[in-house]
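The other protein chains are all here in position, but one chain of the complex has been omitted.
Now for subunit A:
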């Protein structure tokens, strides 16, 4: 088990800044998920923590001790890679015990550990087979078994589930979360899949363009996104964005006729004095039978039980949820005040709104 700290970590590949001045501290036994689009620097950060990539500047600390100069084998970490990294010429059993054999652990101890890990991952039937004979999901299970067999201080997972079938992925995700809590090992998990991040993480580290955008618990990052990017990256279907225009009595949505009045706006936002953008998730933008704004609905459709509607403001298409009773009238659009988030149009940072619903 270990605490991890990144201090002003920067990593360059030639002229390209892959990681730009990142600071983070991860608690003992914490499950941290790095989330972000491809090329945002999340995998590079993970590889730097593993010691597979050198930090250009800044420090990486394990339990307060600087480990920049330590080789991966000296950091007491274990890692699961995105693509196949099992040794194809070794059986599943030989693969799993490889880290122990490489370190010269005694035979009896190896047998005991193999028994334990085989039980945990239910790999008994596969031990004598070769990796090539296993489906990708089972291979990642073996890779995970190989990673935890020697009680690493830190477990690093680089998109471990991305090459696995959707169906099996759910199951693996659940098992992984369960296992991590049981072992209590400090875990860093990299993914571009927000659902994985939301369901696994104690805290999410959201990255974009080589920088950290926000570090927060899954709930908070959803309800209180730090910026437009955070708001849009997390949540599905994704958050609607509209420019607001100050008019008499409130803020108007783009070039539409809809004006949000004092009842819907947080205090002070109308007088912000700089261009403001509204972010609202489809769940907080509702088509109802009662009170609301009159708007021309573009389209309605259903995804399973949930019904959605869309309307246009200028070029933008906004999506909301349809709460009308079946066979209801035309409906009116309601903006749920607690769900409205206001961002500075220039910096993209959230200036008001958001927060968890009561």
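One rule holds for everything that comes next: a residue touches a chain if its C-beta (ideal position, glycine included) is under 8 Å from a C-beta of that chain, and two chains touch if they have at least 3 such contacts; residues count from 1.
Keep in mind that, in the parts below, contacts and distances are computed from a predicted model.
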Completion exercise
Not-shown chain resolves in UniProt (candidates "Cytochrome c oxidase subunit 1", "Multiple sugar transport system permease protein", "Cyclodextrin-binding protein" or "Ferrous iron transporter FeoA-like domain-containing protein") to "Multiple sugar transport system permease protein"
Problem - Touch with the omitted chain, as defined above, among A:4, A:35 or A:50 - result: A:50
Problem - Hidden partner chain, residues of subunit A it touches - result: 50, 52, 71-73, 77-79, 81, 83-89, 98-99, 102-103, 130, 132, 146, 150
